[in-house]
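Of the protein chains in this complex, one is absent; all others appear in place.
Chain naming follows the written order as A, B and C, and within any one chain the residues start at number 1.
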Amino acid sequence: MKKFVNDPQQFVPEMLKGLALANPDTLRYVPEYNLIMRSSGPRDDKVSIIQGSGSGHEPAHVMAVGPGMLDAACPGDVFAAPPMDYVYETTKLLNSEKGVLLLVNNYTGDRMAFDMAQEMSLADGVNVKTLFIDDDVAVKDSTWTVGRRGVAGNFFVIKAVGAASEAGADLDELMRIGEKVVSVTRSMGLALTACTPPAKGSPLFELGDDEIEIGVGIHGEPGRRRAKIVPANELVDILLEPIVADLPYASGDRVALMVNGLGGTPISELYLVYGIAHEKLAAQGITVARSYVGEYCTSLDMAGASITLVKLDDEIEELLAAPAEIGTRIF
Amino acid sequence: MKKFVNDPQQFVPEMLKGLALANPDTLRYVPEYNLIMRSSGPRDDKVSIIQGSGSGHEPAHVMAVGPGMLDAACPGDVFAAPPMDYVYETTKLLNSEKGVLLLVNNYTGDRMAFDMAQEMSLADGVNVKTLFIDDDVAVKDSTWTVGRRGVAGNFFVIKAVGAASEAGADLDELMRIGEKVVSVTRSMGLALTACTPPAKGSPLFELGDDEIEIGVGIHGEPGRRRAKIVPANELVDILLEPIVADLPYASGDRVALMVNGLGGTPISELYLVYGIAHEKLAAQGITVARSYVGEYCTSLDMAGASITLVKLDDEIEELLAAPAEIGTRIF
Amino acid sequence: MTSLTDTEFIVHTIAQTVVDNEKYFGDLDSVVGDGDFGFSLARGFEIVLHDWDEFDRSTVATFLQKVGVTITSRIGGTSGPIWGTAFLRAAAIAKARGDDLGGADLVAMLRSAIEGIMARGNASLGDKTLLDALAPMTDAIEVGVTNGDDGASIVAAAASSARTAAEATSTLIAKRGRASYTGERSIGSPDAGAIAVAVLAEALAAQWPSKNNSN
Partner (left out) sequence: MTSLTDTEFIVHTIAQTVVDNEKYFGDLDSVVGDGDFGFSLARGFEIVLHDWDEFDRSTVATFLQKVGVTITSRIGGTSGPIWGTAFLRAAAIAKARGDDLGGADLVAMLRSAIEGIMARGNASLGDKTLLDALAPMTDAIEVGVTNGDDGASIVAAAASSARTAAEATSTLIAKRGRASYTGERSIGSPDAGAIAVAVLAEALAAQWPSKNNSN
């Protein structure tokens, strides 16, 4: 394994420390619970918004903390939901009179940790609700009753409820908005290479020199099927067609289009993919009103990309356009 | 080769098209000269700032066009300086009464194309100057009289002259500022993997499973030496020590610290590196006053990172802090 | 020889075996999962070993409870809640039955752990989880206890039935956990959790003869 890493067990803590050092005025790292929060702390005139999940998806979610986005993020180890205790402590630390909203990608481990933490926090008198995100259309079959996974679409949920909470929305209103965004958001990803968790030290699966995995999630697990590499135009079809068909998105719709890199794919390729997807949507009468190109929710160093569509209405569009500021930034 | 690419010859044009489609209100793509410019065009009350170079370094430089940064970028094909004609045409297109500043990373091909274009533009009556950037300390020996290379440090030059030009500085003033920033900026990079140019279709060099290349530039060319992978703490020493010794940066200095990903390294690792570098500098009495973590100047899909230091004074710090907006953005 | 010593032996063997098999368990979870199973379990049971001497040993129940709380609070992923629940459920049974626990009590503790896991994970037998090794193993123990077999035979039978059942999960399609996202591709490799149960049972069987010298 060739990575910038010291002791793999300290990978997540050392990354969080770096993040806090790079943002001394705005972010606080609490090592006891492995959490990143705004240094200004919770505000009683604002619902606190927390997202947890395994690590390895950076910038999600620890680098999505800041005004207009999250109040705190509570990451577990690489690809492992945070221990329930950490979620519970984070919830208590972020407690606000207006309540706490937990955003959770729909995975068994995450659900269990957050369910248990929510129960315990409720018992403590914290006004807490949990919103599950499940935008991945690659998980097709509802007989696997674990349901769909949450992937890069969670960015839009964070952005929308983040903006609404800054504007003073209460917990029920945030649940309504979050559920609405989830209901119009769909994603699908594919991998060109497997990723290498620092603690494992080798790739999670082997892909041939001309093979890709279609329908991968964000945990380096294999996807739904393996195929041969094809030109970018066809790769975009592979991702876009199931997304468009699923909601479905239709002629006349305005959408946000995200091309998300999975960690190892350069931004040049992502813009190339964006251009193709934009035009394919336009050809179907679907207008891309907002564009997002870059890394939002990754799978360590995996080469690959996902596409996410959000069907816009005035309310969502306004929330997505509202100002926000986070730890990762260019300037 | 597994990439999001159609015809490799169209890789750069298709990427630029995607970039323009994602920024319809702010960027214009001019296919004849393969250039990206602000859609508002040149302004006679502002020096136009243009950076050219080979492609494959994205977001540099086509994604650095916007208010407070570049007025246009004129990229060549992957790792190839733009043809002289394109530079010449770009210079004419961006001509402003206040003049045109060409920013050029110090490479033979780039120097020649920009020298020739500058000569031709001067003959046309364009008021044009060229500033060369050469921040890479890996190129040690001045007997190779091609001199040092320009790498990720160019971001700070762009940012500083971009801010000053928005504030109305004239061409001589911009040259002074640019040269000052260059004189206090030093970088060094290392690669964990080689990169794969789309037209070549295979990695530019072979690295063993435990090997790294130290002192690489941004064109996938081999570095100064090969070594075994070591823990992140030592990797940071390998990069930081020659940088600090070179200017030198000394106790009491305030610096900007950039940890730049070379394309294939996830941002989690970059923050981990940032944290280590920040603390190592602090231990030497050097204060990191501004932090930059992410991909600024890449080498396609190469895994690896570079570190850049800029010694700050009030003028530079203010210019770096000024607002700016570019094509790549999060929200 | 008391129930507490036996419990300590069992827990200590499990903890040590988990730590020793971190890499193997992770590799098992890499086939159709995300590879963190070994890491997650090891980080938790490592703390169990580290804090070993400090656990409240007033009763078997308090001991198991402390272990369960440590696991729940320090292990992430699916395994934290699942394994923590198992220990907490076993503790609750121990508490109800007092400190002189026999084979029938062990079976009751395992049954309750299984029910707890099912509830926590919303999982059934045949979903290709650790339950598919844990349940047949418990059945084997129950048969041995009913027959009045000695401890060594019972634990040997438990190990062999856990192993057989764990290997048999290869033929199942995963319906719970991350492996389920791969659908039919989950067929052909055994469930990581089930194999872990078999490995732990085998370690217990192997060390049973020397258990009085352990800790």
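Quick notes on this one:
The working rule: contacts are C-beta pairs under 8 Å (C-beta built on N, C-alpha and C of every residue); 3 or more make two chains touch, one makes a residue touch a chain.
Since the model is a prediction, treat every value here as computed from it, not as a measurement.
Just so you know, the chain we are not showing touches B across the whole complex.
From the options B:Gly18, B:Pro42, B:Gly66 or B:Pro82, the residue with contact to the chain not on display is B:Pro82.
Checked against the full complex, the one of B:Ala113, B:Ala160, B:Leu207 or B:Ile307 touching the unshown chain is B:Ala113. Considering B:Arg43, B:Lys92 or B:Lys200, the position touching the chain not shown turns out to be B:Lys200 (whole complex). Of the residues in chain B, those that touch the hidden partner chain are 9, 54, 76-86, 107-109, 112-113, 116, 138-139, 141, 143-146, 149, 197, 199-200, 204-205, 217, 219-225.
What we mean here is this: only the chains that are shown with their structure count from here on.
If each chain is reduced to the centroid of its CA atoms, chain A and chain C end up 33 Å from each other. Distance from the chain A centre to the chain B centre is 29 Å, each centre being the mean of its Cα atoms. The set of chain C residues touching two or more other chains is empty.
Of all residues in chain A, none touches two or more other chains.
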